[in-house]
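A single protein chain has been removed from this complex, and every other one stays in its place.
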Amino acid sequence: MGMGLELNTLLVTKGKEIRVDDNLFQLEKEGYRLYPIHTPIEVKTTKKSPSRGYAKIEKIQWHEDKTTIFYQLISLNTTN
Amino acid sequence: MGMGLELNTLLVTKGKEIRVDDNLFQLEKEGYRLYPIHTPIEVKTTKKSPSRGYAKIEKIQWHEDKTTIFYQLISLNTTN
Amino acid sequence: MGMGLELNTLLVTKGKEIRVDDNLFQLEKEGYRLYPIHTPIEVKTTKKSPSRGYAKIEKIQWHEDKTTIFYQLISLNTTN
Partner (left out) sequence: MGMGLELNTLLVTKGKEIRVDDNLFQLEKEGYRLYPIHTPIEVKTTKKSPSRGYAKIEKIQWHEDKTTIFYQLISLNTTN
C-alpha cells in the first residue's frame, strides 16, 4: 500500500554504469532506492565481488520506478 | 540486496490494534515500515474505508521483519 | 555524520511551484526530503493553510542539498 523503498549502503554497478564526464558516472537501478549522498560509499561490480573503491553520489533521481544515480569515483582499488 | 522499507503516510489498522493503555494502542505490521512519528497521521481500518480520525505515533520498533507501532488517537470521526 | 533527510507527508508549495506543462508542476525545496511517489499527497500553500487538493508526485531529484519535485494535480479544492 505504501511506497516501497530499498535502503542501500553499497553501490553495485553490474557493469551498467555510463561515463557521462571525466569522473562522473550515471547508473540506473530498478525501483526506488535510497543511498547516502555526499558520503563515501563502497563500489562493487556485483554484491559478492571485491571492492572497486569508493564513490561520492552527487545526484539521485526517482522516476517511473527507477533510480538514477550520478556519482564520482573518489578512490580506486587498482589491484582489483 | 539492500534493506526493503515501505514509506507509509496512513495508519491502516485492519482492526488488529491492541489497546495497551487508556489512549495508547499497539499495532504490528509485516515488514519494515517508515511512518512519520510525532505528526498527525490519518487512521483507517482498511485502505479504502473512511477516515477514523488522526493518531500520533509515539514509538516505532523494527524487529524480525515486523514493525510495531505505538500510537495515541488524537481525534476521532465519531460519525463513522 | 550521516545524511540528513526529512520525511514529508504533505506537499507545501509556499507558492513557489512552476508550471512546466499543462498539469505538471516543478517545486524546489531546501535539503533532502522524502515524499511518497505515485501516491495521492495533500497540497497546501503553507503548512497551516487549507488543503488545495491532491497531487501525485512523478519524479523526485536530490542534488546539491535541494530536492526537486515534479507533480501533477489530481484533484482541486475549488472553494479555496
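Worth a mention:
A, B and C label the chains in the order they appear, each numbered from 1.
Quick note on the criterion: a contact is a pair of C-beta atoms (placed from the backbone, for glycine too) under 8 Å apart; a residue touches a chain by one contact, two chains touch by 3 or more.
Quick caveat: nothing in here was measured; it's all calculated off a predicted structure.
For chain A, the list of residues touching the undisplayed chain reads 7, 9, 34, 36, 39, 41. Listed here are the chain C residues that touch the chain not shown: 1-10, 12, 33-34, 47.
Within chain B, the residues in touch with the undisplayed chain are 2-3, 32, 34, 36-39, 58-63.
What we mean here is this: only the chains that are shown with their structure count from here on.
Distance from the chain A centre to the chain C centre is 25 Å, each centre being the mean of its Cα atoms.
Of all residues in chain C, those touching 2 or more other chains are 34, 36, 39, listed in ascending order.
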